[in-house]
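If you scroll down you'll find the structure; I have some questions about it.
A single protein chain has been omitted from the complex, and every remaining protein chain is retained in its original position.
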Amino acid sequence: MRPIITLLTDFGTADGYVGEMKGVLLSQAPGAEIVDVTHDIPPQDVETARLTLARVWRRFPHGTVHVVVVDPGVGSSRAALAVASNGRFLVGPDNGVLSPALLLADARVVELAIPRGASATFHGRDIFSPAAAALARGESIDALGRTMDAPQIRRTPEPTRRADGALDGEVIAVDRFGNAITNLIGLRGGTIEVGELVIPVRHTYAEVASGTPVAVVGSTGFIELAVRDGHAATTLGLSRGSRVALRTL
Amino acid sequence: MRPIITLLTDFGTADGYVGEMKGVLLSQAPGAEIVDVTHDIPPQDVETARLTLARVWRRFPHGTVHVVVVDPGVGSSRAALAVASNGRFLVGPDNGVLSPALLLADARVVELAIPRGASATFHGRDIFSPAAAALARGESIDALGRTMDAPQIRRTPEPTRRADGALDGEVIAVDRFGNAITNLIGLRGGTIEVGELVIPVRHTYAEVASGTPVAVVGSTGFIELAVRDGHAATTLGLSRGSRVALRTL
Partner (left out) sequence: MRPIITLLTDFGTADGYVGEMKGVLLSQAPGAEIVDVTHDIPPQDVETARLTLARVWRRFPHGTVHVVVVDPGVGSSRAALAVASNGRFLVGPDNGVLSPALLLADARVVELAIPRGASATFHGRDIFSPAAAALARGESIDALGRTMDAPQIRRTPEPTRRADGALDGEVIAVDRFGNAITNLIGLRGGTIEVGELVIPVRHTYAEVASGTPVAVVGSTGFIELAVRDGHAATTLGLSRGSRVALRTL
């Protein structure tokens, strides 16, 4: 089977940075399958990249190498990492973006050596792609650098429980459709409070009339706020960090 | 030969939904070739998706599986379909988006069973990708569900003929270059009327001066309105549904 290498960046594609990385990967790991996850993470938005990676990385087959480059600190002293976790590999900067894989008990982390002559502004091409190609060729992660004990971790904020039993949470992402994804894990039967508004948790968007707000358990298990045939974030005034609460009946 | 699976969605890529689908496809159809057609259909714009699919699907080799997910009704009672048509396969919602394949005489359509535990908000991952993977592995479409007799059909609007012989048509799409694609099928020699403006049908944009409106027979056979080195839709005030007429000399 051909090795799979995925790419998750904030580079866009027009400037050619992604093209350079693909060229390096296909030159150094001949026959690899290159899969675009996304290049449209908002520039330098590590948090969105982390959440996107969380959704995606374990859906791919064992042996897949995920290259994750959202890297505001490129050229600083932040480390460059390679990770083996849950049968997959990941490479990326030590800024928390790889946390979904780092948090598993079996995660093995090494700090990548910086090759002489590497550009100080483009580690995606000169450090992460060569490391990913080596992993795709079947080289050992131990050959890529020395063990790293305390990589930076980012976590999805946890809801807190009020005295009255409600859970205080927040919006962690707004998707392309305007759905506001919260950090609340819930089952049907509860209600979500957004300011003065009380929105019941339903099975699906289609249970309410067009234009009506609705809460559903989304495809990752988190409760999402939507407006049927509309854009919930705009209608309800929600963005990342907005406060919401879950009251279970 | 490796099976080809194409993706045509309105998901964008940043939220990770497309990445999840690619992971499922590569896990369930190992070795398949994943090809992005587009993820930039405007959100929930079934009509644009239908026209894009119409251009594309028969250009691919026999055996290709097209996954088409523009699905405002996800989670409602709309059926999920798999189609065999003209030697290719398609999966997608029963909202007319698959019409280009459904309209052929040899089309075979089945309604996909909904697996237990499928997310009510993300059939692309939980229903359409597994069905596409099964088809890519060579499983029979008949194993995926029961025959569906009356799928929803959407058609490109037909021009109507006036008493004086002119054809009344409309703009069906505006492309990235601002070209307005009409539902008029024509040969050179005619003229297109846009309000008071009369625009001759030429062989190519290059036959007129920069900044000048021109009509040409586009790459699908429909007449398109363009402005050389400009943006016709803006200059001429055209959008989907704008009325235009063809007068043959």
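In this document, chain identifiers A and B correspond to the written order of the chains, with residue numbering beginning at 1 in each.
Simple rule for what comes next: contacts are C-beta pairs under 8 Å (C-beta built on N, C-alpha and C of every residue); 3 or more make two chains touch, one makes a residue touch a chain.
Everything numeric here is computed off the predicted structure, so don't read it as measured data.
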Selected residue (touches chain absent from view) among A:V24, A:I141 or A:V171: A:V24
On subunit A, residues whose C-beta touches the chain left out of the figure: 10-20, 22-24, 26-27, 30-31, 34, 36, 43-44, 72-77, 119-122, 125-126
Residues of subunit B (touch criterion as defined above) contacting the omitted chain: 1-2, 4, 6, 8, 33, 35-42, 48, 51-61, 64, 173, 175-177, 203-206, 216-219, 224, 229
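In the analysis below, only the chains that are shown with their structure count from here on.
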Averaged-CA centre spacing for the pair subunit B and subunit A, given as whole angstrom: 30
